[in-house]
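Take a look at the structure below.
FYI, not all chains are in this one, though none of them got moved.
When the chains are written out, they are named A and B in that same order, and each has its own residue count from 1.
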Amino acid sequence: MDTKALVGILMGSDSDLSVMQDAAKVLADLGIGSEVHTLSAHRTPEEVVSYVQKSEGAGYKVFICGAGGAAHLAGVVAAHTALPVIGVPLASAKMGAAGVDALFSTVQMPPGIPVATVGIGGAKNAGILAAQMIGAGDEAVRAKVAEYKAKMAKDIKAKDAELQEKGFEKYLKDKGLI
Amino acid sequence: MDTKALVGILMGSDSDLSVMQDAAKVLADLGIGSEVHTLSAHRTPEEVVSYVQKSEGAGYKVFICGAGGAAHLAGVVAAHTALPVIGVPLASAKMGAAGVDALFSTVQMPPGIPVATVGIGGAKNAGILAAQMIGAGDEAVRAKVAEYKAKMAKDIKAKDAELQEKGFEKYLKDKGLI
């Protein structure tokens, strides 16, 4: 357990890792430590519970849980902590239903046990949301988030300026978008 | 704990009981004892786990779990037992999505942890399915199920005979179907 981490990032299988790593990366960009684990609500339920309890004791602030299909991981974590839990529904190529199954399984929680759900495959947004939650009680983090958003705006405006200069046909070619 | 019961019927809230009682009733009709509990995967997770372990030790054969929305109860029970688990997705008037949320949350389980899912609101079928599972290893129970099915067929044939005799207009009136 990384004692400086504030966010625990969990997923049920290492096949989810290539998507879920985006949460850890954006948190690192925002100066927040995190820890990434593959633990399954259904295959290693005890480990999930003991991890949550240990992490809450160690000063963690937020959990991020990614899962596909009947995505129970975020809900199971939320059942064992008073900390906020973010759920990332993942689309599973094999299981049909285009990720809507995971979205419903993550977001439609019963009264009393909310899961803060982001969009299908939205691991990056989960990381930013975790930073915003921490930022609610920590001005330095909030300033980092504001800065991050300002940079995004600047990037889009720079792209738009380039688009105005080049016209859309040249822009598409230069960017390799067609 | 009812020592003669073979089937544990769980649901997350007593608001599900009016639907879920059908499982207990049809099991009783088939001569199989069951026990009904309100225990929540999210609000009383430890009680769910300890109930499952106790029941498996006491000789229970099947669990039936009914839940709506992000319906995790069947999956959580399945995570803690090697016995078969039947899931009943329930439509929740309040939560939109017409029960499809609960269906996805119950049926789309990851490899290794199946839940035997019946139709939305299908508590009666869950009871019959539990009896069929027990009947796979118990010929007397299987005979009861076969008898039950024969009775259903007989009822439909009797209705059809009445329909032929009366014609559909008189039949609808006599049965109060219009």
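Methods note: a contact is a pair of C-beta atoms (placed from the backbone, for glycine too) under 8 Å apart; a residue touches a chain by one contact, two chains touch by 3 or more.
Nothing here was measured: the structure is a model prediction, and the numbers come from that model.
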**Request:** Start from the 2 shown copies and tell me what the total comes to for the whole assembly.
**Result:** 8
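Quick note on the criterion: only the chains that are shown with their structure count from here on.
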**Item:** Fitted rotation between chain A and its twin chain B in degrees, CA, nearest 5
**Value:** 180
**Complete:** dist(centroid_CA(chain A), centroid_CA(chain B)) in Å evaluates to 36
**Request:** Going by the contact rule at the top, pick out the chain A residues touching chain B in the complex.
**Result:** 12-13, 40-43, 45, 49, 68-72, 75-76, 78-80, 95, 97, 100-102, 104-110, 112-113, 115
